[in-house]
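Shown here: the complex without one of its protein chains, the others still in place.
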Amino acid sequence: MQTVTLVPKEQFKISVEGEVITPDYFAGKSGSEIGALIAYEGNMPRPLSELFEIKVNGSAETADDVKIEINGNVARVKRIGEGMTGGRIMIEGDVDMRCGAKMKGGIITIKGNADSWVGQEMTGGEINVQGNAAFYVGSGYRGESCGMRGGKITVFGNANDFAGEHMCGGEIVIKGNAGIMPGLSNKGGRIVIEGNTTMPGSEMTKGTIIVKGEVENMMPVYQREGIEAIDGVEFTKYVGDVIVSGKGELFVK
Amino acid sequence: MIIKDVLCPFCGCLCDDLAVKVENNKVVDIMHACKIGESKIRGHDRIKAPMMRDNKNSEFREVSYDEAINESARILANSRRPLLYGWASGLCEMMKKGVLLTEEVGGIIDNTASVCHGPSALGVHEKGLPTGTLGQFANRADVVVFWGCNPVHAHPRHMGRYSVFNKGFFTNKGRRSRKVVVFDVRKTDTANLADEYVQVNPGEDYMVLSALRAIVAGRVDVVPDTVGGISREKLVEVAETLKGAKFGIVYFGMGLTQSRGKYKNIDNAVSLVTELNAHGKHSIIPMRGHYNVTGFGNVCAWETGFVNAVDMSRGYPYYNPGETCSNDLLMREEIDAAFIIAGDAGAHFPAQSIARMGKVPVINIDPFHSATTEMANIVIPTKVSGVELEGTAYRMDGVSLRMRKLVDVDFPSDEEVLDKIIAKVREIKGASS
Amino acid sequence: MDLKATFISGRTVDQGCNLENKTSKAYFDAAGYCEMNSADAGKLCVEPGNNVKVTTDFGSVVVPLKICEGNPDGLIFIPMGPWANAVVDPNTCGCGMPGFKGIPAVVTPTGETAPTMQQLMARLK
Partner (left out) sequence: MSEMLIKNATVYDPINGVNGDLMDIAVKDGKIVDSVGNSAQTIDAGGRLVYPGGVDAHTHIAGSKVNVGRIMRPEDSRTGIKPRTAITRPYTGYTVPNVYAMGYRYAEMGYTTAFEAAIPIMKARHTHEELEEIPIIDKGGLTLFGSNWMVMDAIREDDQDRLAAYVAWGLLASRGWGVKVVNPGGGEAWGFGKNVSGLDDPVPNFEVTPRQIIRNLAEVNEKMNLPHSIHLHCNNLGVPGNYETTLASFDICKDIKSRRDRQSLHVTHVMFNSLGGNHWGDFVSKTDVIADYLNKNDFLTIDMGQMIFGSATTMTADGPVQYRNSTTFKARWGNGDVELEDVSGVTPLYYSPQVYFYGVMWAMGLELALLTKDPWKVLLTTDHPNGGPYENYPEAMTLLMSKKKREEAIAKITEKAYDRWHITGIERELDWYDIAIKTRAAHAKVLGLVEQGKGHLGTGADADIAIYDIKPDETDATIEYDKVKAGFRRSAYTIKGGEVVARDGTITATPKGRTFWVRTTVDNDGYGRMMDDLKFKFRNYYSVNMGNYMVQNEYVEHPVVLETEYQ
């Protein structure tokens, strides 16, 4: 087991692109080797050693045996955990955009808030956001047909607009409220919103959206299919989006 | 001397039928222009010379072009996250230089579309855009929809030249050849000229568009009694009007791009129009604001692959509105220098964004004293493109035309200033590497 | 006495005419006002030309009132420009575009004077 601890040396203002902060990049590397990896602060290439205090305990052959602990504020570090295949990342505070993008495996835990595009295009693994998540949880890149394809994202607080846009698989659980239009063009993912939301499921063709709180505005594109119980609680089941001959299932209390 | 076929350097209509009388290098008469175009060509008080100040609250002092250019280059070359914003009231020739400068300094280039039709581009990423040139609509459209736009005010000659009152090949009765429908949240002066005004609750356009799509798809059964403040009966009636068109055209504006849902409204409107093509021919087109904002999107796309909001900090383009647009960056306080050219961020960004701009060095390149000038440290006056300088602009429908020069002035062009800044940036960067 | 309203901004022809004339009185006249219908103005007991204060979660601004009967009840309009910008929503909702339309607002009559463009900008430096 290799444990790598990163402590930011300063409060970054310009965002740092830190796609090298993954178990895959760190596996088997010494502290100085990790410190030599390059992140970009705006247009400035900067070795991680300039940005973080780095401590390494133990060693690992593969990403699966790497644990990265980030102690301090990385609310201005983007792309942490991008494309990771295994291992763990623990972020004590907030994290910037695209955390866990294209993630394939492993676990990311964010104790604070996640900025937009957490879990963008992820295909596997697990992301837990203990605070709030901003826009586009588990969504895709502009123009791509699929967002999240697999894995699970849990947001313990609220999530903002467009959660699960173009989702093709996997699961998103939002314990708080979701902003507008969750599950847009859902093509096979499962989204559970325990709080309130508005306009869910537009253009959904496959998959499931369950809203346990209030739906402020229902899209005028769903066929009501009666009452169904999920885990002992009764929901009204809708099927749609009818415009796209969708077979998506939307459960509303 | 009367110069004919003059192009108007104001709005996206890019009217090209103006005649301008010039005597002794002065514009003395302007024919065929709208009130705004005439005002633009006649001109206003100019910034007379480059100016600089260290403190944004102190008075400007006049400086030489070289001094202002060199200082601008120094600021940009030493910046880690410079924003280069504006561009829309300039010519394509200078936009190319803008992309190059952005590469040189590893900055972000963004144009005024990010507070205008930027969401329309995001809608195009989702669904495409069935569209055409304005003459196609003029000659053929028998059903004309204005959705969230007000051409009487924003594009004063649009309805006369292209969309409503003019005669075309298949629309030879002019206004009587067309049924005009306006969707808006308030009864605008455009709505007063329509055959049908449909009032939408603010922020509910998306649901109204979906309801119309459902009706067109034959699923009126799922549509509730009212959607967005409009009765189902009314929606059915409008859907029938649209389906009955031989050629329908939807012109849309910031009523869709700036209201709740933003780009999703465009996405949905494009889908409605696409689906209507099962019945007749239908097209849709954004009503672009600045006369060459469409040109920026084209130049940026062919230069970088992306339409706007391009981050060059890694030496290659990265695009992601929500992350790389001016207001995203300003609200995050990431920017450490701002270069504002041919667009007025100061007058058209939310106050909180501008306050963030107030904290960094601002370079303002503009012929006129704008709200951005108030926030600037360096001001460099240039020629008025399309009046004092010829070059390329793109009409809202993507038709590229060559702007004419009417009078000569001593100011440098935007392109010349950019060339000099690029050369100086290279010198500074070359010396430090 | 106040009016709960939905605020939008947008273009007008006079605002367009003065886009390159922003330090002038004409620009203030073209972009520094708030439009509502006469019924709403009646609720506030204000006359055209009186100043009103428009307040949203994002700021407030004092501008003179104009009447436009095309506005439905509870809809107020300020032309795009520095006055509108004082109250718009800077949040870009993940797509780059701030909220210029559809913002909950409160309008109150006021004796305060309306700021010029320069005064508005000076607050932001």
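All chains are identified by letter, namely A, B and C, in their written order; residue positions are counted from 1 within each chain.
Note that in this section contacts are C-beta pairs under 8 Å (C-beta built on N, C-alpha and C of every residue); 3 or more make two chains touch, one makes a residue touch a chain.
All values reported here derive from a predicted model rather than from experimental measurement.
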Practice item. Counting contacts across the entire complex, name the shown chains the missing chain touches. Key: A, B
Review point. Which of B:E38, B:E71, B:E103 or B:E323 touches the chain that is not shown?
Key: B:E103
Exercise for review: Tell me which residue among B:E71, B:D184, B:E303 or B:D344 touches the hidden chain in the full complex.
Suggested key: B:E303
Check your understanding: Which one, B:K56, B:R80, B:K97 or B:R140, makes contact with the chain that was left out?
Key -> B:R140
Check your understanding: Which one, B:F10, B:Y162 or B:F411, makes contact with the chain that was left out?
Key -> B:Y162
Check your understanding: Among B:N150, B:S283 or B:S326, which residue is in touch with the absent chain?
Key -> B:S283
Revision key, fill the gap. Note that chain A touches the absent chain at residues 141-144, 244
Review point. In terms of residues, what is the contact footprint of the unshown chain on chain B?
Key: 4-5, 7, 16-17, 92, 96, 100, 103, 121, 124-136, 138-140, 161-162, 167-170, 246-247, 274, 277-278, 280-283, 297-298, 301-307, 312, 314-319, 392, 394, 398-402
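FYI, only the chains that are shown with their structure count from here on.
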**Study point:** Highest C-beta pair count, chain pair
**Key:** B-C
Review point. In whole angstrom, what separates the CA-based centres of chain A and chain B?
Key: 34
Practice item. Specify, in ascending order, the residues of chain C that touch 2 or more different other chains. Key: 93-95
Review point. What residues in chain A touch two or more of the other chains?
Key: 116, 135-136
**Study point:** Residues of chain A touching chain B in the complex
**Key:** 13-15, 17, 40-44, 76, 97, 116-117, 135-136, 141-143, 180-181, 184, 199, 202, 217-223, 240-243
**Study point:** Residues of chain C defined as touching chain B within the complex
**Key:** 6, 8, 10-13, 16-24, 58-59, 68-72, 75, 77, 80-82, 85-86, 88-102, 117-118, 120-125
Exercise for review: Would you mind writing out the residues of chain C in touch with chain A in their complex?
Suggested key: 93-95
